[in-house]
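Some notes on the structure that comes next.
Heads up, one of the protein chains got dropped from this complex, but the rest are sitting where they should.
All chains are identified by letter, namely A and B, in their written order; residue positions are counted from 1 within each chain.
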Amino acid sequence: MNNIQKNRWKDQAFKFWGIFCTMIGLVLLTIFIGDILIDGIRRIDWDFITDLPSRKAENSGIYTALMGSIWILALTTIIAFPVGVAAGIYLEEYAKNNKLAGLLEINISNLAGVPSIIYGLLGLEVFVRIMNLGASVLAGSLTLSLLILPIVIVSTREAIKAVPQSIKDASFALGASKWQTIWHQILPASGGGILTGVILALSRAVGETAPLIVVGALAYVPFAPQSPMDEFSVMPIQIFNWISRPQAGFIENAAAAIIILLGITFIMNGIAVYFRNKWQKKWK
Amino acid sequence: MRKIKELIIEKTLMTSALITIAVTLGIILVLSIEAIQFFSEVSIFDFLTDTQWTPLFTEKHFGILPLLSGTLLTSFIAISVALPIGLTISIYLSEYAPKAFRKAVKPLLELLASIPTVVYGFFALVVVTPFLQGFFPDLAGFNSLSAGIVMGIMIIPYISSISEDALHAVPASLREASYGMGATKLQTAFKVIVPAASSGIIVSIILAISRAIGETMIVAIAAGQQPRLTLDPTVPVETITAYIVQVSLGDVQHGSLEYRTIFAAGITLFTFTFLLNTLSYRIRKKYQEKYE
Partner (left out) sequence: MEITMENPKKKDVVLDSIVDTSLKKTPKIETKNIKVWYEEFNAIKGISMSIKPNTVTAFIGPSGCGKSTFLRLFNRMNDYVDGFSLEGKIKINGQNIYKKNVNVEELRKEVGMVFQKPNPFPKSIFDNVAYGLKIQGIKDKQLINDRVISSLKQVGLWEEVKDDLKKSGLALSGGQQQRLCIARTLAVEPSIILMDEPTSALDPISTAKIEELIFQLKQKYTIVIVTHNMQQASRISDYTAFFYLGELIEFNKTKNIFTNPEKKQTENYITGRFG
């Protein structure tokens, strides 16, 4: 009797501890964002977005970094999207249960866990030096493409896996070839899921700092990139640079740039969640 | 004709998949080649036992231990924060929370993992360190404590999300059996559900450790750039990753010994995370078989 009451008491105590822990994560998230908003929101105006970086905090803007991020995002999408989706299709529809499939699977799982800075070292050696691309937008995009490739592949596979077998069977029964079935049935049916994964992967890429620093992206670039071979900076590197400076004005700049970067990240995540929900409904 | 087209398509797709293998080989090759050249000039014994790391000074020492201790110290602090909180959250969400609450909270928590790490670094340096200095006046401006705590917050969702998935995958019939015998939710959770989901939980912890070890920007911003062999969380340290960033920001000549140090540091880091990832993959495979 006594024991049972004690157990109930412990049960309730744990429940409140659980609520507390769950809330602490969310509260900290709110504090983070609130604090950064307070620090930086007043700094954001049109000039801040269109100004070039400067030695003086109050004259500095994020224009070159923002343009660099957009360039990187666009090129990374162009490179990683087709390769990742193609690899995902191959693994899910062609290479089932053979030795190569097993090897590929272990390999991709491992790549997903390799620290991003290691990709930077790879990019530095292969793209910057051996392929002689220099510290260019292209070298940075190739590096980030390799970094997000595992994410794109895994989400492509999951999306394809969710397509009911009956749809494939129906297509094959009508005499469609494997590729016709993939192109006309499986890809349209899994498009939402694939898109979700790709957007999430890109939102990761847009926030990456370390590999681009290693590749040689600059903290100070006087002009926005005009071609894939130009030197570049990106938003996170600009933020890192401003954080590293002692003057208070740059901390305010960093906070303001963080607001914009977080805005981009959250919007991309929001779009991804939207696609996911829309797509999940379709199969229910 | 159709057959040839199908074949070409298959080979193209296969090539895309094979790129991932090329990436792995590339990483291993690049790290090894540069590291081998590094070790032709610096003995492996010194690398592993020297207690100083000063490749950028005139008096050069190449002992990885200070960088390693910095990496392990910040990771340890991070895990100490993330493990109890993350595990509690996963048990609470899977065993106690109403469905609607769980559905609303999980994506919010995952948002924590999607925030760029440079933002966390800002937070550690500009908010957490001054806050902690209110309690510990001796805390240095750069220290492993703030960096570790903030990194811990960042990896909470890694533990809570994957563990929650594992707990959730335990068949409801086990829960019912336990409740049916008069067990409380707490007893059911700790005596039946957590043991049944243990491999999934272990995987989540290993992934979190691996993530902490490889984390770069938080420690580069908030933990400092002073390699030292210490367990004191209040002083500046340098991690392997932060060192690579430090060198990359400077003007180091390609092919020089200093340049190669980042690859020697990189291969150390890669070895650690590779072992952890392989371990987690093995456990995950075994665990999938259990319920399928």
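Methods note: a residue touches a chain if its C-beta (ideal position, glycine included) is under 8 Å from a C-beta of that chain, and two chains touch if they have at least 3 such contacts.
Small disclaimer: the values here were computed from a predicted structure and weren't measured.
Which of B:191, B:254 or B:282 touches the hidden chain is settled by the complete complex: it is B:191. Taking the complete complex into account, B:177 is the one of B:7, B:44, B:177 or B:275 that touches the chain left out. Touch with the hidden chain on the side of subunit A covers residues 1, 3-8. Residues of subunit B that touch the chain left out of the display are 98-99, 171, 173-174, 176-184, 187, 191-192, 195-196.
Quick note on the criterion: only the chains that are shown with their structure count from here on.
Residues of subunit A that touch subunit B in their complex: 4, 7-8, 10-11, 14-15, 17-19, 21-22, 24-26, 28-29, 31-32, 35-36, 39, 82-84, 86-87, 89-91, 94-95, 103-104, 106-122, 124-126, 129, 146, 149-150, 153, 177-179, 200, 203-204, 206-210, 213-214, 216, 219, 236, 239-240, 243-244, 251, 254-255, 258, 261-262, 265-266, 269, 273. If you check the complex, the residues on subunit B that touch subunit A are 2, 5-6, 9-10, 12-14, 16-21, 23-24, 26-27, 30-31, 34, 84-85, 88-89, 91-93, 96-97, 105, 107-109, 111-112, 114-119, 121-123, 125-127, 153, 156-157, 160, 182, 184-187, 207, 210-211, 213-217, 220-221, 241, 244-245, 248-249, 254, 262-263, 266, 269-270, 273-274, 276-278, 280-281.
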